[in-house]
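Heads up, one of the protein chains got dropped from this complex, but the rest are sitting where they should.
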Amino acid sequence: MTHDPATPAKATGGNGRRQRAPGSTEWTTSLTRIAPNEIEIRGYPVDELMGRLMFSEGIYLLLRGELPSASIGKLFTAVLLSSLDHGVTPPSTLAARHVASSGSPLANAVAAGILAFGAYHGGDIEAVMRCLQEGISLHHGGMSYEDAARRLLEKHCGIGPTPPGFGHRIHTRDPRAARLLQLAHELDLDGEHCRLLRVVERVLNAMPGRAQHPLPLNIDGAIAAVCGDLGFGPEIGNGLFIISRVPGLLAHAVEEQLTQPPMRQIDRDEARYDGPARRRLPETRR
Amino acid sequence: MTHDPATPAKATGGNGRRQRAPGSTEWTTSLTRIAPNEIEIRGYPVDELMGRLMFSEGIYLLLRGELPSASIGKLFTAVLLSSLDHGVTPPSTLAARHVASSGSPLANAVAAGILAFGAYHGGDIEAVMRCLQEGISLHHGGMSYEDAARRLLEKHCGIGPTPPGFGHRIHTRDPRAARLLQLAHELDLDGEHCRLLRVVERVLNAMPGRAQHPLPLNIDGAIAAVCGDLGFGPEIGNGLFIISRVPGLLAHAVEEQLTQPPMRQIDRDEARYDGPARRRLPETRR
Amino acid sequence: MTHDPATPAKATGGNGRRQRAPGSTEWTTSLTRIAPNEIEIRGYPVDELMGRLMFSEGIYLLLRGELPSASIGKLFTAVLLSSLDHGVTPPSTLAARHVASSGSPLANAVAAGILAFGAYHGGDIEAVMRCLQEGISLHHGGMSYEDAARRLLEKHCGIGPTPPGFGHRIHTRDPRAARLLQLAHELDLDGEHCRLLRVVERVLNAMPGRAQHPLPLNIDGAIAAVCGDLGFGPEIGNGLFIISRVPGLLAHAVEEQLTQPPMRQIDRDEARYDGPARRRLPETRR
Partner (left out) sequence: MTHDPATPAKATGGNGRRQRAPGSTEWTTSLTRIAPNEIEIRGYPVDELMGRLMFSEGIYLLLRGELPSASIGKLFTAVLLSSLDHGVTPPSTLAARHVASSGSPLANAVAAGILAFGAYHGGDIEAVMRCLQEGISLHHGGMSYEDAARRLLEKHCGIGPTPPGFGHRIHTRDPRAARLLQLAHELDLDGEHCRLLRVVERVLNAMPGRAQHPLPLNIDGAIAAVCGDLGFGPEIGNGLFIISRVPGLLAHAVEEQLTQPPMRQIDRDEARYDGPARRRLPETRR
């Protein structure tokens, strides 16, 4: 929307926007302080973090402003691991592979993959977070979780034939979603978002006709609930998916350039996995 | 290059490219296996990794095919933490903020930032890795590290007035570079790449005229040496910087959209940091 | 929205989607036919178009499926010329310049600029087209243009404090908007969309308080009305702005790389125009 010059876009305080001294063009940022030989992320010198913090803890610190507790760090790490990669079939991965196939730099391939996170792919976490927030408000206003769930499903805030957070092209039981919610429970970090999501799942699948075609909770829904309970705002939900998936996009772009001829047809249904067979983590990591 | 139809782009085995059965359009990938209710990253079920692996370990596993040892995991984590963010001044961060300022989705802002990783910014890790590889070959052929370093500096495989891996717009002693090499040493993971880099630094700064204008090692150089010794190929060097910086780009895009009016002039010299003052990690994390 | 595997995403005919023979994976495209030594755009061999068609006519042909009449071609050309460039201040141009400043390829700079076409910039054409369509429907249902205009303004389908299609950061009378509507009128191509837009402008600026702060029609609004009357669907409105502005983004990226040092602060308020002074087209072109 183009701005009306009569109402200058002044930053006011109410909604979190910084106020500027009249005539000043100064603006503030609270993320990272840079000075000669000094790099501090939310106050912590980055060289101090190196060797002491996990990468996921550093990401959490940067995004939220404070170090996570051990439990929160563990759960947030699981969120980021959950969406690391999903094979060759997502349109984002295919977009990245096509760009890589043309001999473009890896950065271009990764960027192209990110651009494919659209309404039908990677864009659900925010939608579910907003739905859950709405349902929690209804609950706080006196409605039961059950009734709130029904209201949300009627309103069905999403696009396409299934509500956001449920269903999947391939999985009938998304192992990542189950594991994430289990971990949240083990760490005693599941709160209202997770609780409401469980109710929505139950109500949804009890609807007429659903018995034959159940709609399982998917990872977007689980991430949304967990991150809502961790205090993330919805506007950042899809951003966490980007952070998680970027290594996957990179890995596919690298594999494409290292092992395939350029300018080839990339047929997702003709891909065969020939990597390591299923294996378990060593005992030492349990 | 457009392909000569006379020599069809056949995949042969010599350079790592897969061979296909004649007439078959099948192709292989060794990253992630997907089947209904199964997601395995290099053989490991992703739900098993969640709650047990660090995010950086998962990234290493995906890129390299095997779990890192504890030491390697620690060093690789430090690599990823090192470039998490660098404030508002890099062109990538400014590109991301401008895109965010126009009301575009966060994915667009992050992608635009990634596209600014060019010859002068974020593109040095690969260049330094190739230089070091060349120097190590010279050394294996009989040349001393010192002479190899001189040869590299003469050849000066980079663009701009300073060799890649050295110098910085702001820092005269890049705290991240020093810390990374120190950590590599502590973990006994510094090898030939790190050793050669140290020699290059010494030789470079002993050159006539350098005394008044020393060129310190920067983080790109340190990452290149460390990742070379960790066995990463040069082609992936810049990709690691992308993974590291994406959370930073996201954080800036979110801050821009949450705290600033849209369509504003983004003056990097007018930015003032107003986040937490310097602070130390709690003892429990040391 | 992830798709429910129980209801496969089948293409049916009703909404324009192609039907496939059961079991077939064939899909159709009606844009360009390629065969050895043959390239036909909507049936016309491209080498025949070269030397005979205008570039804008080729674009129209590709997008609409048929050659435009002389009048339509002239008006469509004016649409594309209108948004060719708008100097150094738009966030898209600044994003492009920052990416160029880092030494990235021109393609990256142009792509980054395109990604800045967001809610507040370049995204209004579609919004206005949908609003006008809605108003025209109301009019067909019996409402006067005046009442339909009021209804639209109440509903105010847009974001920000001003309705889409009106107002501008800089201009109080957008010369491009006036000229485009004038040309549409001269060519007898202004229809219901243009007529309704004129009424909306009048009604909007007659509102209480507007006298001191008039909201002139801007180029997005004019393009929307003209393209609506030319029969373009709203979904393509923002696409036309992309086509128009890409040469501008490219020109700025090239100028940045040819005339400025890399990695510089790009301060839009410090830019001074030093190109040719105002001049008129030669008589021969009138």
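All chains are identified by letter, namely A, B and C, in their written order; residue positions are counted from 1 within each chain.
Definition applied: a contact is a pair of C-beta atoms (placed from the backbone, for glycine too) under 8 Å apart; a residue touches a chain by one contact, two chains touch by 3 or more.
None of the values given here were measured: they were computed from a predicted structure.
Colleague: Have a look at A:His121, A:Arg198 or A:His213 and name the one touching the chain we're not showing.
Modeller: A:His121
Colleague: Given that one chain is not shown, which residue among B:Ala111, B:Ala225, B:Leu250 or B:Met263 touches it?
Modeller: B:Ala111
Colleague: Just the residue numbers, please: which parts of chain C touch the chain that's not shown?
Modeller: Touch set of chain C with respect to the missing chain: 3, 9-11, 16-18, 25-56, 58-59, 62-63, 65, 67, 74, 77-78, 80-82, 84-89, 105-108, 110-112, 114-115, 117, 122, 170-176, 178-180, 183, 186, 235-236, 238-239, 242-243, 246-248, 250-255, 257-261, 264-267, 270-282, 285-286.
Colleague: By the contact criterion defined above, which parts of chain A meet the unshown chain? Give residue numbers in ascending order.
Modeller: Contacting residues on chain A, toward the hidden partner: 89, 91-92, 94-95, 98-99, 101-105, 108-109, 111-112, 115-123, 159-160, 169, 262-263, 265-269.
As a convention for this text, only the chains that are shown with their structure count from here on.
Colleague: Roughly how far apart in rotation are chain B and chain C when fitted on CA atoms, stated in degrees to the nearest 5?
Modeller: Between chain B and chain C the superposing rotation measures out at 180 degrees.
Colleague: Let me have the rounded angstrom distance from the C-alpha centre of chain A over to the C-alpha centre of chain C, please.
Modeller: That gives a centre separation of 32 Å.
Colleague: I'd like the Å distance between the centres of chain A and chain B, where a centre is the mean of that chain's Cα atoms.
Modeller: Chain centres of chain A and chain B, defined by C-alpha means, are spaced 23 Å apart.
Colleague: Residues of chain C that touch two or more other chains: which are they?
Modeller: 105, 108, 111, 115, 119-121, 159-160, 169
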